[in-house]
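The complex appears here minus one protein chain, its other protein chains still in place.
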Amino acid sequence: MGDARVIHCSVGPDVIDPIEVLSQVGSDEDGAALLFVGVVRNHADGRPVSGMRYDAYLEMAQKELGEIAGEAAEKLGTDRVAVEHRTGELEIGEVSVAIAVSSPHRAQSFDAARYVIEEIKKRLPVWKKEHYQDGTEGWVKGAVPPGTAAATGGVAKAGTTT
Amino acid sequence: MGDARVIHCSVGPDVIDPIEVLSQVGSDEDGAALLFVGVVRNHADGRPVSGMRYDAYLEMAQKELGEIAGEAAEKLGTDRVAVEHRTGELEIGEVSVAIAVSSPHRAQSFDAARYVIEEIKKRLPVWKKEHYQDGTEGWVKGAVPPGTAAATGGVAKAGTTT
Amino acid sequence: MPLSVNTLFFASYRELVGASMLSVELEEGATVGDLVQELRGRGAPFDALPAEPAIAVNHTYAMLDEPLGQGDEIAFIPPVAGG
Partner (left out) sequence: MPLSVNTLFFASYRELVGASMLSVELEEGATVGDLVQELRGRGAPFDALPAEPAIAVNHTYAMLDEPLGQGDEIAFIPPVAGG
């Protein structure tokens, strides 16, 4: 598992308590802590949204999130990274992801937290289906993971969902 | 006051509860919330530190922090900025500053939170005296505020404390 | 000796194929690319899968030339949208 060097990392259906995630980082050496919270919002590309379903390739997502967190820990220079990603049906305002980091100086915390969320969006095998207020639904347009034929070979062809 | 457009902004001796600061931001429109927490750490430039005293020019610091928060709100595109800065004697691990922001998309939240802490360090009339574990103490080397003779005229001369 | 692998389909690909898992027999020495070709050669609905998809072999992203082993778990990964 890639998450051996970080404090906490999980993907699953349990409700996320961002405060609890934040409480896992921090140390007497650290002058900065940062918490990023991703929340289901009530609109997408101008369309009113009533909720969101998160599907995941659970075993792989757990492994991949551990690797992302481990890479962030290297940037951070500490093992103080805690991250949770939720799956299942979420309502507006519910937390989909929480990322907490801490470090002696602030720049590393900002860089590491930003890295984790950007890599999640690029690599984590998770998919969102938006429920629109008009009763229809649709998969959120995603990103092609690096290190795959879709990324290197036929981006234009494979980069859109069928 | 410059803080008319933001949710909350204060400077003073009250203990900061970062969770309470975070709880003030957020909206059904927002997909991202960010909390930055500054904490007194146990070392400074390699020297063991036992505590820190924060002095402030209180009336001006309150006004200046309001202006900084207002500028961040413009970057954010929302009024959802809450920030508290503490004064007085702080122990290791105590929170000196908490900055919470939220916005529809994550990039704005990262940029706005970073802006607030960077501007605080440049402009807020606050000074720190470090108490070292060997019983001595010293003022933390500071930054020269822009828009002053010290910044434009004689930086080299006035940039160090006497 | 034929090679048996488990193929997984997620999200839009699961809806497209109408199944979340499929066991596939391949010749020994087959690669990810061979699996994709074999499936697409079956016609509808599989021919709607991309010829150059994002694939994970045993939970790690892989290119088309990745060789497959007995019992491998091969996932077709639609564009991802976590966070």
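Residue numbering begins at 1 within each chain, and the chains themselves are lettered A, B and C in the order written.
The rule we apply is simple: a contact is a pair of C-beta atoms (placed from the backbone, for glycine too) under 8 Å apart; a residue touches a chain by one contact, two chains touch by 3 or more.
These figures come from a predicted structure and were not determined experimentally.
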item	value
Where the missing chain makes contact, among the chains that are shown	B
Which residue of B:Asn42, B:Thr78 or B:Ser96 touches the chain not shown here	B:Ser96
Interface residues of chain B (partner: the chain not displayed)	38, 54-57, 59-61, 63-64, 85, 96-97, 117, 120-129, 139-154, 157-162
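In the analysis below, only the chains that are shown with their structure count from here on.
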item	value
Centre-to-centre distance between chain C and chain A (centres being mean Cα positions), rounded to whole Å	25
Interface hub residues of chain B, defined as touching at least two other chains	106
In chain C, residues with contacts to at least two other chains	83
